[in-house]
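Only one structure is covered here, and it is reproduced in the block below.
Only a single protein chain was left out; the remaining protein chains are all shown in position.
Read from first to last, the chains carry the letters A and B; within each, the first residue is number 1.
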Amino acid sequence: MSLLQTILFDGITYASWLFVVALGLTLVFGVLKILNIAHGSFYAIGAYAGASLVGWVLSMKVSPALGVVALVMAAVGVAALVAPLTERGLLRMFYGRDEVLLVLVTYAMFLMLEDVMKMIWGVNPYYVSDTYQAFGNIELGGLSYVTYDILLIGVALLCGLLTWWVLNRTRTGKIVTAVIHSPEVASSMGVRISHVYAGAFTAGVFLAALGGALTAPMISVQPGLSVGVIITSFAVVIIGGLGSIEGAAIGALVVGLARAASVHLWPPAELFSIYVVMAVILVFKPEGLFQRIQARKI
Amino acid sequence: MNAPTTRQPVLSAQGLQRSFGAVVAAADVCIDIQQGERLCLIGSNGAGKTTFVNMITGYLKPTAGRILLAGEDITQRSPREITLKGVARSFQIPQLYLHMSVLDNVLAAWHANQGSRHFLRPAHDADSVARSMDLLERFGLQSLAMQTVRELPGGVRKLLDIAMALTGQPKLLLLDEPTSGVSADEKYATMDTVVQAIERSQEQVSVVFVEHDMDIVRRYASRVAAFYSGRVIADGQAEQVITDPEVQRHVTGLAPASRSPSAHSAHREATV
Partner (left out) sequence: MPSLYFVPQSATRLMTLGLLGFVGLMLFGYFSPKWVVSLATLSLANGLVSLGILIMMRSGVVPFGQGLVFAAGGYAAALAFNHLGVRDALLLCLLGGVAALLVAAPFAPLLARYRGIFFAMLTLALSMVMYGVLMKSESLGGSDGFNVSRPTLFGMLAPESRPELLLWSVTAFFTCLLASLVRLYCNSSRGLLSLAVRENELRVEYLGSSVVNVVAWNYVLAAFLGGVGGALSVLALGHIEPNFSYWTTSGEFVFVAILAGQHSVLAILASSFLLELVRSFSSSYFPNTWQFSLGLFLLLVIRFLPDGLGSLAQKLPMRRARPVPPLGGTAP
């Protein structure tokens, strides 16, 4: 595999799960206007839940390929349980407050969830790499790829297309779009804003958890996962534009490729290259590459 | 001021042009504001009065024309620079520091005008407080000095808004609808307070105010300029302008006003 192909592939696979996660983040921001620091925690919960469920499923001597189903189910479970708890139980008390204050509320949530995860899953790492290898390799264009990676890319595309389709081609999507543009007007038209908020938040949690669950076989699932994911997904949505689906995709690609390029070409740049891009975008085009909201700037 | 014999106008707007897409907000607007005048701008909504005010305060830039402040070209200057040169304005919706006290609002206005150089000099030193209280007293607001602005009614907020504009001892004061939002029976009292407060300033202040109520215009304006579709269609003595047929057609409405005491009502206002 040539260097370029390696970089491209690495970048795209990295971008795939990052896109899924960032999509959730940008969706929550678009609808609820909250930049959720705890989004990374949902990712981690998804990873832990996925790892646990896969571990349990595999212990029943079924094909490791079924592990993927378990991972997705884990994400669904996380969304079903955690989303209502955090949104209705916690976040709802702070709606309408200053946007920065809400970020601080999500920061507090992040702190709490870190320990909740430790309490549930302990501090030792989980490994479920069997599922990663389960599908073997696949030949594409004369080169060999791990099938799981291709699967990940597929899932990312599916999520993106599905979200786009729901928002643009369904009645629910129109309602959600209305709420994105103006909750007050939508509310006066009879839309139950609280339901839309809850729904969007649940979707966001699901996407984060899905990203976490699907990457669980590729990493060691341990405390501290959320911390790196939060900051990277922030970079993605800022670069792409808060509230924009296309932005999440482009942002994820930019970040994924930048990281892959740095790792292979100039390792010292690996860590800061993303944040330089983020800063440059903020300076020159703060709304991100796909403008959805106006930056508060004077 | 450097010309002792020829009275240079405080502000001279020459040939101002400005459009917003297809809407012409200013078409060859020429107005000179003389020292000590009380000029009132009348016209229906969208006629160009607020655009004019925004241009001379630097918020908008005309696409053509010049604005001279005591001879100096200020057309391209920022609102801040223009303020520091002696032009102050009040706002139709009062722009105040809502969670601060009335006194602090005035103090902050006072300090903003001084050019914020003082990192350690106290905000509440005796001199500043005395001056601020003095100003509040001119507006009859001294008893409310410690109240938070948020808790105060609209009429008081209007007065405070105007008081803050006076902290900089401006040469030219622009009042954007000083009686809008004030209940009908309080309009005269408000204007009386404002006019008296301005008159007690040390320097002579020229005033431009935007107004819809013709009774107020008659009573307080020394001169009136009527706007329509971005043009000044009449400019002169109050009674002259108000009874001008063009003005009656486009601004005030045709029927002359009756003078019964209780007739100071909303539908006499010159809104279209």
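The rule is short, and it goes like this: a residue touches a chain if its C-beta (ideal position, glycine included) is under 8 Å from a C-beta of that chain, and two chains touch if they have at least 3 such contacts.
Worth saying up front: this structure is predicted, and the values here are computed from it rather than measured.
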item	value
Touching the absent chain when the full complex is considered, from A:Phe110, A:Tyr132 or A:Tyr197	A:Phe110
Residue numbers in chain B that touch the chain omitted from display	57, 78-80, 83-84, 88-89, 95-101, 103-104, 107-109, 111-124, 126, 128-129, 133, 145-146, 148, 164-165, 167-168
In chain A, positions touching the absent partner	35, 90, 93-94, 96-101, 103-105, 107-116, 118-119, 123, 227, 230-231, 234-235, 238, 242, 267-276, 278-279, 282-283, 286, 295-298
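The working rule: only the chains that are shown with their structure count from here on.
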item	value
Where chain A and chain B are represented by their mean Cα positions, the distance between them in whole Å	53
